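What you see is the complex with one protein chain gone and the rest in place.
Read from first to last, the chains carry the letters A, B and C; within each, the first residue is number 1.
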Amino acid sequence: MQLALSEEDQKFREEVRTYFTTEVPQDIRTAVEEGRELSKDQIVESMRALNRGGLAVPHWPEEWGGRGWSELRRHIWHEEMQAACVPVPLAFNASMIGPVIAQFGSQEQKERFLPATANCDIFWSQGFSEPDAGSDLASLRTTAVLDGDDYVVNGQKTWTTLGQYGDWIFTLVRTNPDVKKQAGISMLLIDMRSEGLEVRPIELIDGGHEVNEVWFDNVRVPAENMVGEPGSGWTQAKFLLGNERVGVAPVGATKRVLARAKEIGAEVLADDPLLRARVAELENELLALELTALRVAAHSAGGEPHPASSVLKLRGTELQQAVSELVVDLAGPAVLGSGDGGDDLDWYRRSTPIYLNLRKASIYGGSNEVQRQIISRGILGL
Amino acid sequence: MQLALSEEDQKFREEVRTYFTTEVPQDIRTAVEEGRELSKDQIVESMRALNRGGLAVPHWPEEWGGRGWSELRRHIWHEEMQAACVPVPLAFNASMIGPVIAQFGSQEQKERFLPATANCDIFWSQGFSEPDAGSDLASLRTTAVLDGDDYVVNGQKTWTTLGQYGDWIFTLVRTNPDVKKQAGISMLLIDMRSEGLEVRPIELIDGGHEVNEVWFDNVRVPAENMVGEPGSGWTQAKFLLGNERVGVAPVGATKRVLARAKEIGAEVLADDPLLRARVAELENELLALELTALRVAAHSAGGEPHPASSVLKLRGTELQQAVSELVVDLAGPAVLGSGDGGDDLDWYRRSTPIYLNLRKASIYGGSNEVQRQIISRGILGL
Amino acid sequence: MDFSYDDEQTALRDATRGLVGKAYADWESRRRAVADDPGFDEKLWTQMAEMGLLGLPFSEDDGGVGAGPVEVAIVCRELGRVLAPEPYLGSVVYAGGLVAAVGTPEQRQEVLGGLASGESVLAFAHDEPGRRTSASAHDVTASAEGALTGTKEGVLHGARADVLVVSAALEGGGTGLFLVSGDALAGVQREGYSLPDGGRAARVTFDGTAATPLGEAGADVTSSIARVQDLTRIMAANEALGVMQTQLAATVGYLKSRKQFGVTLNTFQALTFRAADMYTSQELTHSLVDWATMVVEAGDPDALADAAARVSLQVSRAGRHIGQETIQLHGGIGVTAEYNVGTFTSHLTVLDHLLGDGGHQLRALDQRLTSYAAIDPLDVA
Partner (left out) sequence: MDFSYDDEQTALRDATRGLVGKAYADWESRRRAVADDPGFDEKLWTQMAEMGLLGLPFSEDDGGVGAGPVEVAIVCRELGRVLAPEPYLGSVVYAGGLVAAVGTPEQRQEVLGGLASGESVLAFAHDEPGRRTSASAHDVTASAEGALTGTKEGVLHGARADVLVVSAALEGGGTGLFLVSGDALAGVQREGYSLPDGGRAARVTFDGTAATPLGEAGADVTSSIARVQDLTRIMAANEALGVMQTQLAATVGYLKSRKQFGVTLNTFQALTFRAADMYTSQELTHSLVDWATMVVEAGDPDALADAAARVSLQVSRAGRHIGQETIQLHGGIGVTAEYNVGTFTSHLTVLDHLLGDGGHQLRALDQRLTSYAAIDPLDVA
């Protein structure tokens, strides 16, 4: 057991920290710090800045831009990025479809998609959930029927985050209705400019439109855009969702918000022992979570996530939500304020929409109920 | 809607308060105040003192000692009793078997048992749970086979609280193994001095022996001691358990403990805003519970408990446990102390055994999981 | 002690539900109402006036109906049940309550008469940017001549209001109340904005604005403001209870109908137990809200302050519990604006911070903690 970083890891840490704070544009980092929504350009620009330094997709196979880092280094990279207010690389590209194509794609697909994905030349969207297939993904109903060299896709996806920015969408579709639910599912990559594909925004309770419905009306997709064999989509989906959970505990970002809350709320906190106690307690829980991420990372082997990674998603989103709730309480009457009169009041005003928006954190990407199921069945054998 | 008590209810309140504080021996009330275990004699003596004044079984039919009070008066009686540190009438007698015999018993049974039950001339025990039939009562296995004029009883009951003091025990037994689980169950009253009946104490984590196993080895019970028809025991059990829940929220006693904690812990509390906040929060939750008891009581009709009475049991035991945990925290290092050096230190020393003992509160008498089931199915229709 | 409504109260509840509940029976009506300024349905407001709801708490001499707090609470709860955006709480209960408490007979007649008839909307301009909840004004000041200077925030429906009640620090110390309307109001800078729940508030800036003292000129009315704030807290709690009732019902309905993994969600015990806990929260809140409403009627100001803190604490805790669980148990659609439950949670959040959240109340209760041994809700002789 060893607390300190090795000299090499220490040096690595300083290098990435320097890169993040000098190579990623300040305006983007300020927007992140203030909890503002990023534009598509900002997301793309930031990811390209990372990719230039080889810091966008370090966990991919080395052939495609990966770095072969230890889990500890990946953790350092991830935390430093968040501490520096650098947007983490677009998850749909870096954590989801990239690794899937690298693992299951044909050589042509790899060459065509992976470099563009790493550099965010393609902005990917995710097309998994459907109105009647939320946590129960396997009951999806969007169909893809082979017609000549094309699949013809019909159906509807929903909860497509940032779908309004998407160039391509990776989807799960039913290619065979006659076999067991999971067995008839395939993964199809679809150009979002295709005829018959329509993106419709969904308004959320915070007034934003970051999620969308995506409708497919006889959309023709070349058969070569299928990842792997027909019917193998469930395998790829499980692989993807497993990866999704690993990086998902937003410890660094949550720590940053809490640090900012301490700073902006200093006067209120000085006067209120109950709020101070909540801050201290949350800091401790975040520390425990961060250490768990380190401990679990060290035990992940061969690409298979440690089963305890469900703990990271579950607890990470709970703490993210708890911190957002604390900020609302620091804001107090400023919840009803105009936000005029300085950055602090503006931040306070935005605290409630952010708090409300983050209720989704425990629903999207495998709800916390699903995570509890994974823990109780997969880990505890219950 | 009306906040204040009517003049008559006000007067009623003063009367019962006077009775409780003058007619129930001081040594018994002091023992209750200090949270000590009562002896059998103290339990009996206290109940007889109440019965003399018509205050032991006011909710029974008037013919058998009931008073025909409004639900509000019953509430006042119950709260004043607890506030005055008077032990509530032995539940097995007053709340459980008494009402069952009054409702389902034969005239002979009523005459034989009810006056003696009200006066605690018979100290009743409860024989429902079995080692393999806890929350799932209907799977009980103790059998009663008719042999001439007697039932011959074999089997084992457990969790029999105060069984070491019991004169008689009311039991659920299986009289017909060939019908659906519930249908084969009957209620039998058994003299605990019968041959073949043995009471064995169970040691609890607080070191006490308040619960017992009761073993039946060919115990002969006159058939006349069956309540109602053979096979009707499930009906009577449901009636009994419904009644049990109504009076079960120990609001007054919990309030008393919290008030004592404020007094004894005054110095610690003055110095600790977090503990003070816990006290204030618990007081508020107890107030909400007490008001709910009043509100629910007013809507109970015709002996059928209001479905929300499950809330009283659920929340009442949670708060009872939370207050006991608070006392442990007030005790702090005194948890490891000898208890010597004054009443306060002695009270603190006993706080941990009491806290541990009270973990049973959410298990016995219909676990809180059972209560949640009742609420979600019975009230919400889920 | 009696928790039941009498016949007239039941009739009032049914009539209010008939009007307001019907107007907002479908969620789209409410979304439309808050889409454009003034953020509520002026026609419905007039109908509420015609039904006598807007004059409910005011004496007949002042143009009101002379009903009690139980009746006002009934209206607030019904408004909460459908998330009606009409400015009842801010205009009738809060601003109107201050005029009734502090105004001269002439002011009461004029201002409350106009409010009750639906002619004018009132707003109380009190909170100041960067300040915590209190009963005093600090940064908005009144000169000896009654000219107001400074900025108020979070003024509920302040841009739409025809009459502003304004609190200001007095030169001689303490806080006074003032009326600003007509031409003087036209000169005031008012920037309306939307709250997270779709409601409306305004930032109001005075710059030597001419104002009429409400009641006796120069008098410190901090305690009156505190009392009306307590009253408003209790009515806000009634509104919040209405919100929670709708949320629990929606959640139960959703669990019964929504299918996942081939079965309805109520097959999953982990979810139904959470609904049971929501029910428990709701019932406990209901009891405390009813009790606090009765305390208003009983009239003791110390008891009022205590009850207001207690019910606000409970509503804060239960509102977060029920609001958060409602969204979680609904899953994805719970966070959309197209479905109602998310906005209900948003409204609970706004109400929670209107006059101090649970933590604020807990600290108020902490001050009194040693002044009694145990709380006795029946001891109100």
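By our rule, a residue touches a chain if its C-beta (ideal position, glycine included) is under 8 Å from a C-beta of that chain, and two chains touch if they have at least 3 such contacts.
Predicted model only: the values in this text are computed from it and were never measured.
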Check your understanding: For the unseen chain, which displayed partners does it touch in the full complex?
Key -> A, B, C
Point to revise | Sole residue of A:Val86, A:Ala118, A:Ile169 or A:Val311 that reaches the chain not shown, by the stated touch rule | key: A:Val311
Review point. Of the residues B:Pro61, B:Pro115, B:Pro222 or B:Gly337, which one touches the chain left out of the display?
Key: B:Gly337
**Study point:** Option touching the unshown chain, where A:Glu290, A:Glu325 or A:Asp346 are the choices
**Key:** A:Glu290
Review point. In the complete complex, which positions of chain A touch the hidden chain?
Key: 1-5, 9-10, 13, 72, 76, 79, 83, 255-256, 258-259, 262-263, 266, 269, 273, 276-277, 279-281, 283-292, 294-295, 298, 308, 311, 314-315, 369, 371-373, 375-377, 379-382
Revision key, fill the gap. Had the left-out chain been drawn, it would touch chain C at residues 268-270, 272-273
Review point. Given the full complex, what residues of chain B touch the hidden partner chain?
Key: 129, 132, 134-136, 139, 158-159, 202-207, 211, 268, 272, 274-275, 321, 325, 328-329, 331-338, 340-341, 344-345, 352-353, 355-357, 359-360, 362-364, 367-369, 372
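Here is the rule we use: only the chains that are shown with their structure count from here on.
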Exercise for review: Give the label of the chain whose average Cα location is farthest from that of chain A.
Suggested key: B
Check your understanding: Once you find the CA centre of chain B and the CA centre of chain C, what distance in Å lies between them?
Key -> 42
Check your understanding: Centre to centre, by mean C-alpha position, how many angstrom separate chain A and chain C?
Key -> 39
Check your understanding: Counting only residues that touch at least 2 other chains, which ones in chain A make the list?
Key -> 274
Study note, to complete from the structure: Residues in chain C with touches to at least two other chains are numbered 362-363
